[in-house]
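The structure follows.
Every protein chain except one is present and positioned as in the full complex.
For reference, chains read A, B and C in written order, and residue numbers begin at 1 within each chain.
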């Protein structure tokens, strides 16, 4: 396949997705519904890839894919596949993404970009090489495409908050609060890379950088595991990743952000909470009520100031014109639909999607710095320096 | 005592309060603390009046009154008493207030003004007669002096809501939700006049008229008693007042208001909720969070509109400069302090307090119309006509 | 087509939808996604019907229908169509539904059932006639299938609230708050039947009957139009339907419900709010936060009582197992997906869907009684009597 074919196929874009668990289902739903709501280039849900032939065949049928397959290498070699959507676990991201990009396929990869900085750097190199040939790549920090958060970014960019001083980001869940919940791949360092840090702090950190349009320059952080042993199939096993993490981040332009995440915050189900405080205004958000954005305009007379609950469901709000009339809220998965829409439009327009692999790596660097700080009794660690050190350490192959 | 003495006593104003139950305690607290927080004319907490000599003596000592007494007639005859604060049950309001006004005493009477329209009309006549002599009178719809509601009135008067179309008022409590709660004087028509209607709908209706600066012209209403019999000291007794009431009110300038109240709304403790919808803005309020006012500015760009939670604790807000710095909230009883402050200032300034007895009667007329409507299968009843009819029916003496 | 074909087609069920505006889009989305999330009988999105050939063709392509058509009569005559989903305006419901049922097609019709009681009665007669042949019919009160409301019904049915005393239902919107919003078919009585009453009070009343599993026996109500004239294409036109409505409802088993609705409640976007108060517990809900149900357990020790916010996103909650992990909220349109799922399962199982046309007519009867009460100065009107009177008045043809 040549890049000219990639850029202007004389047929609908062929899509393959790899993975059919939670994320595969969410991505499939997005591919299935995007054209109902948005004007996008023609595409076809060609093939769903998974390891278990029967299970992936059933999932393909259920989620609207024409075929199923078990060997992702064969699939990315197919002429009729233009887009590879990687929903496999993190430890497979690098290998698949690099191969798919090398094969000239546009690649959408779930977050976090990779389990390690090294893998992430290799992926960035592959993306950069492919980019010059017109091959697009994107990492799936879908929460950027929640209308309320996209609108928050607009308000900040428009100066409605003045200069940002502080951000408070937290992501609280409770699915590991029960100490009898069993061992799983997400609780082993070798498969998951990290625990709450990579899984959910990655979202919080990406939001900090996205909303403030800034980058983290140094961190102090701490990881902690509350339940250190869980029942595995053959008896108790040590939990080798964090249940919770805390960090204080310095941003390049002077803001300070706190981040804390937990999977044992009993009663919090999916509470990604963002609070942004500027010199002229403030914003708050909670993913459990994703259609609501709270905004305080510090330029109002003081007696009229207050956080206003904006129900982000007006046609004037980002993405909403594709959906329902005002007040008819959308759900969690709609941000995946928006992601697929934007990815398809970037492909059609020949523009580079955001968040790029570089942006994904930037989050990865922050995560690594937090781990390093935690290992160094919370001592402050510069993010850039670490990334550069890591850069020279080894190449991925 | 002559009226000139009333207007300019050469000594601190002498205050007598009648009643030391729930309302007497709240009023006493207000007299006790008002001078700590506001510049008011000098006054003295002279005497607390009640039926039980021992109990009232104990209450007087506790609440800061110099003396106690059991005969209110003697007290209102005293030269050193300038102000009579009536916290006795509703069926005593008319008799005491009329006597005190005739004796040249300024009168503050708890709401509702009276148990019946007839009593209310007699009280208004007495107040009008006294007013020409410089004797002041006021009815205790204290919620007008909650800073958030006083501020709401200002916003509406300033046109921030445009033309008001609708008001939604409700007052929900649950202290009678338990069907085993015993019989009490508040549940007998002969002592209480009515149930939830007079006790709490009176507040809701006063707020509608106060906030909108308008009067109710006609109503359709319904009363209902869910627990029709309760245990008395000598066995089951019929409950002869309403547990709940519903009404739709037409205001003179074209707005429509709904009011509903209940004492059996399990889980609602003291939820006086007001919602006001205008052509240019809207407001909501809940007495369970009395320091918060929610305001929506309909002139903002639509994508920025939302109900903003104003924490009404800024020095710019009504009454707040007497209290604490911003964000340090005040409680339910503070509105009683504000009431006493304003009453004292009106006395000192020679101005007429609001709400006047006429305003109290106006609420009474609406309550009576709702009762009449309920008795007439909810048929619409004009408020003015009823008042006029009642007016000619009999005099109180 | 015979009924045996209807009951067991030897091919996927063929679906036709009539209408492609707001409701057509919502229903199409449900057909498009239901099989991604739920195990349902095989079906095909065959044909979308609309008046404008080009527009309906575009919509069909966008929403996943194989074909488009402009003549609904032809479509319901087709052998390969088993299900007719009516999303056309209310004045067409009766004619299409009756014809489709007569042709042996299963019929799903949007709410309200019809614009008048007469039409509704004719539809019920048609549904009853078809039912004995195994032809299914359902009216689209989709909000019954919002997980939080379905769960609320379960809690009440399980006795968690004890005996229900009061319900408070309101539905507030603001899309007509702007007096410059132009005239439209929804504002003319001849096309819309009524205004806020039929459009949104119908939902509130259906919820009262659904949640309480009870029926309204009598009503007092009032309709009001705040903006009585709006700009039409040829100059100002009178608005002939209500902007807002208020009613008090008696339920057959003794509960009392209030209902009020408005399209001019500035700042309220889609606020269907339900509050249910029983002797043992209470519930509240707001459609603007549809994943949340608030429950107070009156059997807890009083010091621990409080409305708890249940995020209705657990696998244990109705319908949720088809969607995402806990805390990942769903949106407004998901209830349409649930509706289609249940309708398909009823067809497959040979069971009668709920809400039936009879249930739809029951709501219609209440709406008519409210209109009659409003015309009679809010006098109380029995619902049953009206229905019976209406019953004998005329047949629909």
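Throughout what follows, a contact is a pair of C-beta atoms (placed from the backbone, for glycine too) under 8 Å apart; a residue touches a chain by one contact, two chains touch by 3 or more.
Just so it is clear, the structure is predicted and the values come from calculations on it, not from any experiment.
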Touched by the hidden chain, restricted to displayed chains: A, B, C
Identified contact with the non-displayed chain, of A:55, A:177, A:304 or A:348: A:177
Absent-chain contact - pick from B:13, B:26 or B:69: B:26
Touching residue (missing chain; options C:106, C:224 or C:317): C:317
Where the unshown chain meets chain B, residue by residue: 22, 25-26, 28-29, 32-33, 35-37, 62-64, 173, 175, 268-271, 287-292, 311, 313, 323-334
For chain A, residues in touch with the removed chain: 165-166, 168, 170, 177, 179, 220, 222, 224, 226, 244, 246, 248, 256, 258, 260, 262, 264-268, 275, 277-282, 296, 298, 305-307, 373, 377-380
Those residues of chain C which, in the complete complex, touch the missing chain: 151, 294-297, 301-311, 314, 316-317
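By definition in this document, only the chains that are shown with their structure count from here on.
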Pairwise touch network: line, ring, star, complete, or other: complete
Chain occupying the middle, per Cα centroid: C
Rounded Å distance, chain A centre to chain B centre (Cα mean): 56
Chain A and chain C, separation of their C-alpha mean positions in angstrom: 37
Mean-CA-position distance for chain C and chain B (Å): 43
Multi-chain contact residues (two or more partners), chain B: 296, 305-307
